[in-house]
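Shown here: the complex without one of its protein chains, the others still in place.
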Amino acid sequence: MSGPITPTRTYYRVFAALIALTLVTVYVSFLELGPWHTTVGVLIGVVKASLVGLFFMHLLHSSKASWLAVLASLFWLGILMVLTISDYLTRHILEY
Amino acid sequence: MSSAITTGFVPQAKTRPPRTPGENYLNVAFGVKSWLLTTDHKRIAILYLVTLTILFFIGGAAATVIRLNLMTPNGELVPADTYNKLFSAHGIIMVWFFLVPVVPTVLGNFLVPMMIGARDLAFPKINLLSWYVFTIGAIITLWALLAGGVDTGWTFYTPFSSKYARTNVLPTMIGIFISGFSSIMTGLNFIATMHTMRAPGLTWFRMPLFLWAHYAASIILVLATPVLAMALILVGVERAWGIGIFDPELGGDPVLFQHLFWFYSHPVVYIMLLPAMGIVSEIVTCFSRKHIFGYVFVLWSSIGIAVLSFLVWAHHMFVAGQSVYSALIFSALSYMVAVPSAIKVFNWTATLYKGSIAFETPLLFALGFIALFTMGGLTGLFLAALGVDMHVHDTYFIIAHFHFIMVGGSVMGYMGGLHYWWPKMTGRMYSDFLSKLAALIIFVGFILTFLPQFVLGYLGMPRRYHVYPPEFQVLNVMSSAGASILAVGYVLPLFYMLWSLYAGKPSGPNPWGATGLEWQTPSPPPPHNFDETPIVTTGPYEYSIEESALVH
Amino acid sequence: MFAEVPLFPEQASTTAQRVDALFFFLCAVCGTMAVLIAGLVLFFAFKYHRRAEDERTPRITGNNPLEWFWTITPLFVFLIMFLWGANIYTSVSLPPPDALEIFVVGKQWMWKIQHPSGQREINELHVPVDQPIKLTLTSEDVIHDFSVPAFRTKIDVIPGRYMQIWFQPTKTGRYHLFCSQYCGTSHANMVGSVYVLEREEFRQWLDSQAATGSLADQGRQLFLKFQCITCHSADASARAPVLEGLYGRIVPLKDGRTTVADDAYLRESILYPEAKIVQGWEPIMPTFKGQVEEEDLIKLLAFIKSLKPGQTPVRNEESLPPLDAPKVPPGGNPKPRQSVPTYQPQGKSNQP
Partner (left out) sequence: MSTNHAVLAHHFENLEQQRETAAFGMWIFLATEVLIFGAIFTCYAIYRLRYPLDFEAASARLNVLIGSINTIVLLSSSLTMALSVHATRVGRQQMLLTCLLLTILLGATFLGLKVVEYYQDYKEKLVPVLAFDPDEWTQIEGVEAPVQPQRVQLMLVFYYIMTGLHAAHMIVGMGLLIWLVIEARRGLLTPVRYMPVEVIGLYWHFVDIVWIFLLPLLYLTGTHQAPPWLPIPPIHF
């Protein structure tokens, strides 16, 4: 893995975006969003995590194998979360 | 062919130390230090072999006492408490400290680099570290099991394990937790090695099925083990500080633990099984001198099993209070995972067709694997059916089923692999007669032990019972009789294998006439496996080609 | 000796017949497959055994139509197995409305059983034949499992939750009751017997057992003893909603949600009163966690379920049940299933 050397300029821009998003997510937590706080917070988190992954961790220039590892881990995380939570969300449906 | 390096790699001037004739990985250095500090994957495999053999016999001893106790309905041999500790010890040792690691760390460690034409695994130091981590975990757990014991069963169900058990639950879990990291290291090493270190010409679809099986098993090792680790941490926290995560008194849900536990522990069965399936693919082709039937299907069935095995875990929880919808989904998915297993069995059978079949010991074990695994797999269909599982869940039917898979399948495959590659590992042949006798004894003993348990299970005898209603005695005695035969079958190889080290006749580099890179070097292999990097030009299993044109 | 060795369990419930039918189907399919594979392996092994050391073999690498055939075909067979099994499972999960409800509490290491008419048993369960029986189960400590092999019935009994299972015995006799989920040292001794009696016999048995009033009566006494009546009274000064006709209704909650007043909700409201506050009322109820045992909870539930309009005890009443105390009808409590009317909390709201 010896992709191109990322210029420092990119790092600074990504960092600025991350800080901005952090401020946004904290600000949003003061709004009256009712139950949507966690959803909004996690969505902003996904954007931030993608920025870190793509630029700081050089995923943008990484080998296919690295992408495979990332996608596999997310896929399996999805399995764990979706199937477990689906049990809890459907538990009380049949009783009445 | 002085330069065995082809395009695709940037040439680097790299001189290999010249090898004195007859030098191999065993005699290259002597002394305890040369073993304990080795980074040679072959030596680490031997370290694992010794460790795991010891653990296997400790776990087996526990099983022996369990079966002896069950000879009488009143369980006169040991008190209930001791019995509970024995079956817990048996399960914990056999699952985590024998079956999960055994094929990957012994045969996988030895063969993965050799089969892909590499000099070592990608991370040799991590490989050694994994053995240390494993051994430390095993020692902690063994200490916990011997000094006081643990009575939760290997499943650690909450809230019993977190609140009510008064035994060494915490140290046992710490030992398992630690040894889990060795699993992760091994799996990581295999995946990285197969991605980056294949010999020139060895494309993905020229890899032997043994490697694909290990690749698939490594996926599970890497992605399932962390979830178990987290589950153990949570139970540990709950137990140590009395905080409710799974405790209904404090707002927790005990069933959640089962979700996490089985998210690991169902795929873990395939960690045991997939490498054994890889072994069988190698053995069946070699001794029938045939190309594998349907290479691509067998290959993708391995990957399919690795993925699907993660989608079925809650079939262990059909009566455990999960939602009905969830149970329906998991039942349907459980049937999906049966398909790739069936594909494998059909293809092995078809490989025998028009072959030239030699009944050597490894093949006997492999055929035993096919027979027992088929039975185990088919009875799995009973358990995936929601209506039937409701009746046989947590009975001896389950016990029989998973022993057919784990012992009849995994251990049979491991024994086959050990007999197949023993000449490669040691350069010696073992006794032909005794080894065939052992294969036969194990097969017969196994059937006699576990077949009656299916009947017992359908009759309703629950598992983990120290005493049982008297009408179940005859079947239990049959099972115990079988177990004693089985014990003989497992002790026998210990003797003739050790004996072969001193008196076995030299085997030569390729005693079975097998294809595959690992047979292209001397036995035992030199420290760096190959004198020059091999170049692969065809797929595996070209047994029908006139002259082996595989390796230059 | 072998004459008394059973090889197949007794078939003593309607479920058992259905489970066994599927079991035999599976045996037939799997047996055929096993024989086929074993036969082929043996046949090939003997037909093609190596006769000469330098024997050559044809190069056969596979056959795609054949592969797809044995990939797709099992899927269809599996689909049948799945649907059949799912059919049995879902019907076992839904008790019929006329089922007789019996309560089971598991604890290390015994089964405590309470009949609706107040009789109690330990490690024994008496039921009438040909009558659907609904069990409501809970545990006081760890997870147990209530298993009656002759009925092919099994359910984990989880602390903090009400589990449900039902069966309809078809044959009189005595059957094993096992705890199937490992629960500690004496797990193997957490066994008992289920007695299936003729209906008349069962009635006689009920009469022969000492019972201090029906379960609902006992619950009524607890209702007075724990002074629930102080607030859940039927008069204008009530500080909590009246519980008459509550069971099975939809309850509007303070935060705008609704919930169904089922067993789990009633249980939660007694143990964790703050969890769900009924609309129009203040959270003033103290928790009864630690004061009410599982068995008492069941009695209270039975009382609340039986409570019809106008039956709330008078506040200054003594703990003894009056003569016209509510009786549980023999067929259990009819539950509204089709249209669920919304529960209207009666009495005056205590909000200013």
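A, B and C label the chains in the order they appear, each numbered from 1.
One rule holds in what follows: a contact is a pair of C-beta atoms (placed from the backbone, for glycine too) under 8 Å apart; a residue touches a chain by one contact, two chains touch by 3 or more.
For clarity, every value in this text was computed on a predicted model and none was experimentally measured.
Put simply, the missing chain touches A, B, C once the whole complex is considered.
The hidden chain makes contact, of the residues B:226, B:509 or B:522, with B:226. For subunit C, the residues touching the chain absent from view are 254-255, 272, 274-275, 277, 283. Where subunit B meets the chain that is not shown, the touching residues are 5, 9-14, 113, 118-124, 184, 187-189, 191-193, 195-197, 222-227, 229-231, 233-234, 237, 241-245, 249-253, 256, 260, 263, 528, 533.
Against the chain not displayed here, subunit A makes contact via residues 1-2, 5-8, 11-12, 15, 18-19, 22, 25-35, 37-38, 40-42, 44-45, 48-49, 52-53, 55-58, 62-63, 65-66, 69-70, 72-74, 76-77, 80-81, 84-85, 88-89.
The criterion applied here is as follows: only the chains that are shown with their structure count from here on.
Counted by C-beta pairs in contact, the busier of B-C and A-B is B-C. Centroid to centroid, with C-alpha atoms defining each point, subunit B and subunit C lie 38 Å apart. In terms of their C-alpha centroids, the spacing between subunit A and subunit B amounts to 36 Å.
Multi-chain contact residues of subunit A (touching two or more other chains): 92, 94. Annotation for subunit C: residues 93 touch two or more other chains.
Residue ranges of subunit C in contact with subunit B, taken from their complex: 1-2, 4-9, 18-19, 22-23, 26, 29-30, 33-34, 37-38, 40-41, 44-45, 48-51, 55-64, 66-67, 70-71, 74-75, 78-79, 81-82, 84-90, 92-93, 108, 141-143, 145, 147, 149-150, 152-156, 158-161, 163, 176, 178-189, 191. Subunit B makes touch with subunit C in their complex at residues 75, 80-81, 84, 151-153, 155, 157, 159-160, 163-165, 248-249, 254-255, 288-297, 318-321, 324, 327-328, 331-332, 335-336, 338-339, 342-343, 345-347, 349-350, 352-359, 367, 370-371, 374-375, 378-379, 381-382, 384-391, 393-395, 455, 458-460, 462-469, 471, 474-475, 542-545. Residues of subunit A that touch subunit B in their complex: 65, 72-73, 76, 79-80, 83-84, 86-94.
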